Every structure is written in C-alpha cells, then in structure tokens.
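Every protein chain except one is present and positioned as in the full complex.
== subunit A ==
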Amino acid sequence: MLSLGSVGAKSTKPSFVSYVTPEEIKLEKEPPKKLKHPDLLPGEVEFCSANPILKYTQDDLSQRGVFGTLFCTNFRITFISDEKSQEETTKTFKNKLYGENDIPLMFVDHIYGVYDEKRKLITGALVKNKYPSKIIIHCKDLRVFQFCLTYTKEEDAKKIFQGIAHHCLEEKSLKCVFAFSYTGTPSPEMQRKRETILFDSPEDWTQEMKRTKANCRLVTENENFELSQRLPKYFVIPSALGDLFSYQGKGFPIWCWSHYSGCALFKASLPPVTQEDGDFQKHFDIMINAVAHNYLYSAKTEDLSESLPTIQDIQQSYNKFKQFFLIENSTDFWLSDMKWFSSLESSGWLDIIRQCLQKAVEVVECLEKDNTNVLITEEEGTDLCCVISSLVQIMLDPYYRTLMGFQSLVQKEWVAGCHAFLDRCNHLHQKDKECYSPVFLLFLECVWQLVQQHSPAFQFSETYLTVLSDSVHMPVFSTFLFNSAHHRESVLKAESPLAQSSPLSCPTVWDWSVQFDSKAQNYFFNPLYSEKVKHEKAVRKPHKLKHQRQLSLPSTAFKTPFKKGFFKDETDSLKKMLRVKRLSRWMGSPDSTAAISREFYESWQQRPLDYHGLLLPCLDGPAVRVWMQRYLRWIPEVHILGGGSVAVMTKLMELLSQVQDLKRVLEQRDSSQAAKPDHRPYIQHRLLSFGSSGRLPSSFPFAYSRNRSFKPIIPTGLMQCLMLTDSLASQEDEASSFVSLV
C-alpha cells in the first residue's frame, strides 16, 4: 500500500469482481429522464457531468453500489444518486457546505485509476486518451470513494475523468481556489470578532500583553511589510531589542507568551548555525541578550530543527500513517489488522507526536520550574516553532483550553504568525512536494493527545478538533489559504471585485455558522469541561486566573518590581558571571533531558490535578494513542453500534439536560417568588441532541445513519483470505481455459 503507482497484486483481489452485470443495469435503470443537479453554492459553477456512474458502497465486500450522476464543479466533485436518499436530511451533524457524497476539490489527496484491473496513480489530466474503468479517490479527510465509469458513454466518461483529474491534480493558481468565487454572505462580522481574537490589529496584541502581564514592545513598523514580508503585520519583541531595521534580513526573537513569573517564550527564525560565522554569532548574542533581559537575565535557547524531525520527515511519516486508514475494502482491512501495531509504529507518526509533546514539556519546565526565558528557533520560525509554542501555551495557560482561547491561539501563532498554510497544505497541488507538510495537523494531533488525557480541562471536544482538521482544506475560508500575512493582504486586495476600495472579504473558519447550524455546533463543546467556579468566572479578569495556574509559588525573593533597570547598576563583571551561569544552551544528551523532564512530570503528577492549572501529557507508550475519531470514522468495520464513548456521552447529555431543565424551573420559581424579573442569565443550554433513537455508531457524529444490519463483523484471518484468493484464482484459471477452448 505504501508504494504509490501501479499495484499489480491488488488487481487479483476477488473484491474487484463486480456483481452487477450490464444486464442488471438495464433492468434497474430507467432511461434517464431528467438529470438531477446538485444544489450549487453561491458562486459555484458546474463544469461537467456523467451518468450513469456506479458509486461503490464502501461497507461490504461484494462491491455493490448505487447508480447516479457524477458532477465536477469549481468547488467539488459530487455524486447524486438516482435513488432518493433520506440519509442526508436526517443527519444531525451536517455540514452545510458539503455532504457525504461531496468531495471539495481541495480535499482530494490522491486519485487512482483502475485500468484493466491494474491500479495506477493518476498524476495529471493528460494521461493518454484512455480513461480508467474505475476511479478511486482518497480524500484528505480520509474518506475513500470508488466510482465505476464503465456504464456511461465513452465521451462522458472521458470528460468527467479528465475534468476531475484536471481540477484536482493539476497545479493551479491561487485565484482558481473556490474562495475567490464563493459569494456566500458571511454572517455579521462584529459578532465573531468579539469572540475570537484575530491578532490583526495592534489592540489585540496590546490586550494579549496586558493579559499575560508581558513586558515587551509592540512593533508596528511592519504595518506595510517594510521590515519583511515574512513577518507578521504586528508583533511583539523583547523591549531590550534596538532598532529593528538594523537587523533586517536576520531573524529576531518574537514574543509568544509570558509566564506569570515574568519569564517569557520567544521564537525566532534562524538559519542553521555555520561554525566560525562571527557575524552570525554576534547577531545571535544580541538576540539572546535581548531575550535574557526580559526577566532576570536568564535565557535558554533551543534549536528545534536540530532536535525535532524536519518537515519532510513529518510529511513522509504522515504519508505512511494515513495509508493505514484509507481502506478500500474489507479484505484490506482485515489483512492490515494483522500487523496493525507494528505498522503504526513503522510510520513513526505517533513517535513524532510524542517528540513534539516532549519538547513542549521541556520548554514548559524551563518556564514553570526554572523561570527562565526561552527562545526557540528554527530556520523559518513558522513551523515547529508554532507547534511547540502553541503546545506550551496550552499546557500552561487555561485560557487557551477554552474554545475561543484556542481559536485565538491558532490565530496568534499560526495565522497572524505566518505559518505557510498554502505551501504546507499544498492547496494548489504543486508538483514540488518539498514544502508540503502536515505541520498544523501535527499540532492538532498533539492537542488531541492532551484532550484525551485530560478531557475536563478543555472546553472544546475532539469533534471540534476533527472538524477543524477537515476545515483546513475547505476552500471557502481565508484562514488557512495563505503563506503569510503579507501574502493574505496582497492577494485579497488584488482579488477584490471593487479594486482599491476594500479588500475581498472571505469568511474566517471561526465563523462556524458557515458550515454548521447552531445545533451541530454544540458538538464542539466538551460536556466534561469543568468550568471555573461561578464567582471566579464572573470576575472575568484574566490576571486573576493566573494565580490559579500556579504549580508552585515562584521564588518571590528574586522578584524585583523595577525589572527594567535591574542590571543597570550591576558591574560588568557581575553581569558576565551571571550570564555564564544562567545563559545556557540547554540541550545536554537526549537521555539526560528525558530523565530530568520525567522527574518534572512525576513531581507534577504527585500534586492534585488542577484542570485550570498546569497540564502535562503522559508520554509513555500506551498513553500516546491513535486519534480514533478522525482516522477511523469512515471505516464501517470498526463502528461499534450503540457503543464506544458516544454511548456514555449520550447518557451524560441526557442527564445534563435534565439538570438544566430542573435548574431553569427552579430559577423561574425563584424569580416568580421574588416577584421581579430575573436578570441572571441562564447557563447556556449546550444540550446536544444525540437523538432519542438510542443506538448510535461509535463513529458518531460523523458516520452515516445508514441502515446497518445487526450482523456482526467477523474478522477474516489471513488464512481465510489466502484460501479465498486461491479458490478464486483457480476459478479464474478454469474460466480462462474455457475461453481458450471456445
């Protein structure tokens, strides 16, 4: 499965036998009367279509399917069944932009064509004149679609195949992305701005510095990207750093977050250190000095490109990993079940997750235990720096574990922070694969590990994370579409229909109402979230919260109210000495740091767990797990009907709604008793309607509410598979000899 391209062995699989013969089709299908057309989104244009197309149903081995029409538009590939399906309408968790038979073009990961029983990877639209009998589409959200083209007219088949291949696989310009055609009316801007902080204005940054009591300087000189096009529009630097224009072309520390003790986390882009580069060393010293000046003249630096996998490693690992979930049929599923654990391990993906979390824990330890400033660096400063700094902030700051806080964090570190989403996600299908890497997904994976280990600490649910991981590829939002703030601004300005007046406004992904109605959005909230006790919540002052998340009291003796001039009075020698003492590149041998941070973890573990305090992940083998919801949601073999954590959550939600009802009744009584209107707001009714129907599949809310039989899924062993293929092979032999006789 790992090697792309033609996989000859696959073709002999019995599952490729189609059980629908052309004769049957004639019986089943009436001559097409009226082509059903998809409901187009505003701005969506239909390119081509073909009928009849057989879409294989994924969940049984017999490879049966449904007939319908396949369309390709500027937004998606869509399949419209000839039969009427009620599935879509009954779904409680429905995406307004695409349904179960829609594949937004940017979701397409790979397309395979089956030519004469041989599976080939399609790399572009110009593949001879031949079109495959069957196309298999692997999506970035891990869905797998299989369409059979043999029942439709040759020219239609050719057209739809080339249309799909062209629009999905050919390198295209950013302008072709649907977001620039989409004319859906975004919901009132004000409302969502109030909630998620976008970090696109100086005020947002000032506010954030105030919230964390940071002692840094806001830079507005890059408003017109004069300093650098790779830098954010606004950012914050250590106050000790001088004139930025003098450092042009070199990286400098950008503030991420301040610990309550005063020490802070900075990130910087740094070219790899070349030895004996005096100029570089000088610049590096200036930077580290500036960082150290932030608090108590202490600093540690960490070059992430040295200690973590490269973005190419990450991509390769994920490529291997995702293959295990792109299951085309039951036989594949049970075959891959045999070596499941070692396959997972061989991809290295879980190990990369562990390494990132481990690194973040090390940084947390520096901030929390040693109260030193930390500067993390890498070449670009916008990949692993974003991963680590975001994770550190989630572990240390409970605000980022709320839904709005988390979204603000993604804005701050990733979107405003200039992560190259366009290149990393390869939205444009560029052939140059060098810069493609699922770095943001890696971050979400790490967050998921934290969520599953410490569920009550997070306001958002894993469903939210799963949806967010899909939304990265939704070509409707501007959030994940650009490589930098400068890129965003220039493109949006250029693409504006009313040039010069106002830039094009695309909805942000945080406007969830574009994708989900409010009922469905309730699934984003974690019912286990332990909210802060009421009176504390009412205060709503962020600095109040900070005292809550203290693990241990910082040594107040070191605290000085006039930090700025702290070293002014010191003699140079003392300064030097201190510097030697506290200024250190801090990576020892990997073993020793692991042992040290283990100690840190254990001492944290011994304290009573405070969900609004420091949060550390357990990184032992069994603790780092596969994100089941995201990766297994489309595989029918693993759905447990009426089981999984969904079953428990359903019970919990039922009870929660009862309690909330009761509370309301009581409050009503109270207010009527007091004979005056009630000013207190009711607790928000985040009631999930899990449906009264009882048994939901474990893949809820993603699985289709398909009428599944109650038959169990009986694993087929390797032996049985082999036997099956053998007998089939012999049958084929007989058949061929028969043919030759004729």
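Observations on the structure shown:
In this section, a residue touches a chain if its C-beta (ideal position, glycine included) is under 8 Å from a C-beta of that chain, and two chains touch if they have at least 3 such contacts; residues count from 1.
Here is the rule we go by: contacts and distances are computed from a predicted model.
In the listed set "AP complex subunit sigma", "Myotubularin", "Cytoplasmic tRNA 2-thiolation protein 1" or "60S ribosomal protein L14-2", the entry agreeing with the UniProt name of the missing subunit chain is "Myotubularin".
Here the missing chain is touched by one residue of A:R64, A:K96 or A:K339, and it is A:K339. Residues touching the missing chain, restricted to subunit A, are 333-334, 337-342, 344-346, 350, 453, 455-456, 527-528, 530, 598, 601-602, 605-606, 618, 620-623, 626, 628, 632, 635, 637-645, 647-649, 651-652, 654-656, 658-659, 661-663, 665-666, 668-669, 672, 698, 710-715, 717, 719 (touch as defined at the top).
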